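Okay, so here's the structure we're looking at.
Yeah, one chain of the complex is gone here, protein chain that is, but the others are all in their spots.
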Amino acid sequence: MSKHGSLRLVAGMVGGGQGADIGKTHRYAMRLDDRYALEAGVFGRDGASSARIAESLGVPADRTYRDYREMAERESAREDGVDVVAVATPNDSHFDIARAFLEAGISVVCEKPLTTDSASAAELVAIAEASGAILAVPHCYSAYAMVRHAARMVRDGDLGRIRFVAVEHSSGWAATPLEIGEHRQARWRTDPDVAGFPSVVGDLGTHAFHLLRYVTGLEATRMSAELDTLVPGRRVFDNATVRLTLSNGAPATLWASMAATGNEHGLRIRVFGDTASVEWRHEDPHHLTVRDLDGGTTILTQGMRTLSEDATRLTRPGLGHPEGFLEAFANFYRDLADELRARRDGEPTTIRDLSFPAGRDGLIGVQFVEATAASHAADSAWVVPAFAHEKVGI
Amino acid sequence: MSKHGSLRLVAGMVGGGQGADIGKTHRYAMRLDDRYALEAGVFGRDGASSARIAESLGVPADRTYRDYREMAERESAREDGVDVVAVATPNDSHFDIARAFLEAGISVVCEKPLTTDSASAAELVAIAEASGAILAVPHCYSAYAMVRHAARMVRDGDLGRIRFVAVEHSSGWAATPLEIGEHRQARWRTDPDVAGFPSVVGDLGTHAFHLLRYVTGLEATRMSAELDTLVPGRRVFDNATVRLTLSNGAPATLWASMAATGNEHGLRIRVFGDTASVEWRHEDPHHLTVRDLDGGTTILTQGMRTLSEDATRLTRPGLGHPEGFLEAFANFYRDLADELRARRDGEPTTIRDLSFPAGRDGLIGVQFVEATAASHAADSAWVVPAFAHEKVGI
Amino acid sequence: MSKHGSLRLVAGMVGGGQGADIGKTHRYAMRLDDRYALEAGVFGRDGASSARIAESLGVPADRTYRDYREMAERESAREDGVDVVAVATPNDSHFDIARAFLEAGISVVCEKPLTTDSASAAELVAIAEASGAILAVPHCYSAYAMVRHAARMVRDGDLGRIRFVAVEHSSGWAATPLEIGEHRQARWRTDPDVAGFPSVVGDLGTHAFHLLRYVTGLEATRMSAELDTLVPGRRVFDNATVRLTLSNGAPATLWASMAATGNEHGLRIRVFGDTASVEWRHEDPHHLTVRDLDGGTTILTQGMRTLSEDATRLTRPGLGHPEGFLEAFANFYRDLADELRARRDGEPTTIRDLSFPAGRDGLIGVQFVEATAASHAADSAWVVPAFAHEKVGI
Partner (left out) sequence: MSKHGSLRLVAGMVGGGQGADIGKTHRYAMRLDDRYALEAGVFGRDGASSARIAESLGVPADRTYRDYREMAERESAREDGVDVVAVATPNDSHFDIARAFLEAGISVVCEKPLTTDSASAAELVAIAEASGAILAVPHCYSAYAMVRHAARMVRDGDLGRIRFVAVEHSSGWAATPLEIGEHRQARWRTDPDVAGFPSVVGDLGTHAFHLLRYVTGLEATRMSAELDTLVPGRRVFDNATVRLTLSNGAPATLWASMAATGNEHGLRIRVFGDTASVEWRHEDPHHLTVRDLDGGTTILTQGMRTLSEDATRLTRPGLGHPEGFLEAFANFYRDLADELRARRDGEPTTIRDLSFPAGRDGLIGVQFVEATAASHAADSAWVVPAFAHEKVGI
């Protein structure tokens, strides 16, 4: 059966089984706009539990696979094979799985950190480029309508020249030594063998850094980092303060923490330009605060008809009807769907100025983690991150 | 094919085609938790456009019907026929459509106002009861996790005896005479023949009144209303102030407006008890503010592990990940799915203390509208609403 | 010694001794701008304690009097006698004291309620007019810079025609039966013989009603009220909901409570016009929220250079330096000082469009209390308040 022309895409998933919240989130996000049908997958390490999950998800038994290699091979052989696979497995398996699908010409959505080191991340990016498949990284916060509007305001010069940025992802989720108990996520996220020593940077810092890049359109040319372990006995760093110089010369700060006692989520960005500043907080994602030189504060709300098309096209019920995290994640998948479909059907690219994060963004994230570790090891001296040496883009 | 045991329910829809935002909302809500498959429907008045919409929604051509009568007849004859139908048509057609399905033993989700007068609304409720089918009314705001938590706090006595309630649904959406232009929704909502003279009461006031009843568990025993037309030239009332006496003797106020210039959505409830008060606002739906006798304010957030099970079971990604309007609507559909499935499979009812609004809630809403009109006609004198004469419940 | 030309005014006080918070507040307010020297007074019922307080306040012993009659007589005979006297005694003594000074040609600041009935209040107003002395009533909330700015915006047409107003003064200060214990203020404020049955209306409702009149520039032409006793066993009404029709035909609501559990102060006004709305809350008095037809929200802050002169002239340290209740009270005294000085020195009046509340405002307050009682007694029927029968102004 030819898929040409169909509005819906055929999706698969690797991982995301029992207890994997992130797998559920991907499925919510795929479903919301009805642009994907989940038709294939590997949902667990043993076949029985994988089959049980597949059934509950309505995935046909004959497209539930034992492992990703089999899946890549057989799906790429089907005419109605999957257009895209979401990889929601532990970090250290990302590389092998993503490579298998990309090499088979199947697009991949891969959770960050893309891989455990920048060399392998760069390899994935190269494979994707060679194959024509898409490698997408769900930095979903950049898909909030009001984040898009902020990015548009910066692009349109509404803030003047950017002169300072302060971004934070300071959560309180691991403010206690959760990993001592049965908290599964806490255990692997504080295991240096799985999460790496700069765990909090890979986990939360990369979201903050991507948000900074996405909203400002600027890159970092040098940075200095201090990594801390705030919770006694913890085996990884759970707090990071980073100082950056941006590509236009402006200074910036980034704070990532998983031990900020009492904080809900803690993702927040403030961008100061010559003529205005904007602030966005994840705790109140459908609003954007704009401040002007006179001290006046304007609060823009998702759904206002005066917003940019970048925000409007990602707004569902409209003014007064808050949208949240799942909708933002769904926005990521919606933009991706447009491009997947365009490639499938041989139509012009739909990638626009403000689109979804791709492999290079994931690579930059890994390089960012490595640069924080390098600076920390050098007593917080300035370092030049790898991505500053080359021109990067989507 | 027997549906017994299947997790998913088969859903149909009448209305909700081109330009009908509410139809889209129902579909988002059905999809999010993957508990419904939309398999049948009538999506418009002419067959061609209905077929086009059906196709875009993945509804099979042979289950796309010309009209609701045909649909009720043929779906009730199928073994795999629809379990439930969402009625998203103009108000004046609710009665006939809902009756057709209920009489065929098919459950119905009917938008409020249930019907245009309380006699017909009562008839629908009676038909549903006789048929064993469910008649549900999507007062979706009662399905927000934090509204449920507020209702639980009241039930558990955390506020002491309720002594005063102030509820508002004061929106600014029609603060200008939109109906003069091409705004379709504004035209029918300000047409007394379609929306009735107390338009704003049926439209927004019933949501506010249901929220009051849901959170407090109290009914109104008498009420006094003033209806106003704030926008010059408008043919219906667009503002209403209602004074109520609740079933425990406490006074309350309700304000409904569609002309509250500058307001986003404006749904807000404040409940004052002897020992504490709570406040919930739709502009920030994932928080609940609690105030105590000492003047201390506590803000509870969706996802906190200390919340009631009523809130927790309706929380998806968890603390720090805001959920919004579509998730609340999906919560309504999720609770409904549990009960539809239980009835389908002959299992015990899942209706709980804090569950979804049903036909009687819709009937009470219609009686509420009629009572405001009666009081207004009597120079805002106290009137006893019809529902105060009888014992009502789900 | 002639006072002509001196910047400072000579002030006296009756009441405001031991435990009288309001006396302290008046003294803070007089001192802040250094426009008054407190030089005479009666600070208590017995001479010894009055003398002790006078000494601590730096009031000379020879100008500390046994009673207000002596004070009025002797001060009016001095060339350097008091220009103004603040009356901070229990409500039932206001009339006699204020009359004594006014008849002696001495201006009076009298706490509200001006008197215990409108006939005597009207008499005071008449005496003041005849004598050339000023009778001022400290509805101090109207002296906040941002309230003045709101009033200016309305006067300048920035909101268009006013179409609805919601004002509240719903405090939680007496949410428990404090009066059973030793709480002195609670005892007299819940004693019907001292505070009157509609205690909460006189106490808080009059502030709310004055704020409504001050900000909108509108009067009420009819009103309907329900009075409640929310705290069991309380001897006065502690909650009032009032529905009003304003002089331009717009509806309005007013809610006054001293039993709104958990509320701090609860004074808040929302004014909706055809083109914009404003909201001001006493919990955050240095900001004013403006909302427009597009759903945009602008927050204005005291000290912004773009504000009206009405706000700017009452701003002390400037942007970013919050001012509070005492500063507002001092603003009342500052405006009064300008006018007292002008009259003393025979210069043109300084009374402006937005100035301090005077005797007529106090009279209207008393009439407002009487009208709520009358409506309540008539089962909340509409009544026409006395002030609607005559033209009123400052």
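Structure notes:
Letters A, B and C mark the chains as written, and numbering starts fresh at 1 in each.
Methods note: a contact is a pair of C-beta atoms (placed from the backbone, for glycine too) under 8 Å apart; a residue touches a chain by one contact, two chains touch by 3 or more.
What you are looking at is a predicted structure, and each value in this text was computed from that prediction instead of being measured.
For the chain left out of this panel, the touching residue among C:R161, C:H321 or C:H389 is C:H321.
When the full complex is taken into account, the listed residue touching the unshown chain is B:L300, out of B:A72, B:A128, B:L300 or B:A330.
Of the candidate positions A:S224, A:Q302, A:T315 or A:S355, contact with the unshown chain belongs to A:S224.
In the full complex, chain A touches the omitted chain through residues 159, 163-164, 166, 172, 175-176, 224, 226, 228, 230-231, 239, 241, 243, 250-251, 253, 255, 257, 259-264, 272-277, 290-293, 295-297, 379-382. If you put the missing chain back, the residues of chain C touching it would be 7-8, 21, 24-25, 27-28, 31-32, 34, 56-58, 171, 173, 264-266, 282-286, 301, 303, 316-327.
Chain B residues in contact with the hidden partner, per the touch definition given at the top, are 294-301, 303-306, 319-320.
Heads up, the rule we're going with is that only the chains that are shown with their structure count from here on.
Inter-chain centre distance (chain B to chain C, centres taken as mean C-alpha positions): 44 Å. Rounded to whole angstrom, the centroid-to-centroid distance between chain A and chain C, based on C-alpha atoms, equals 56 Å. Listed for chain C are residues 295-297, each touching two or more other chains.
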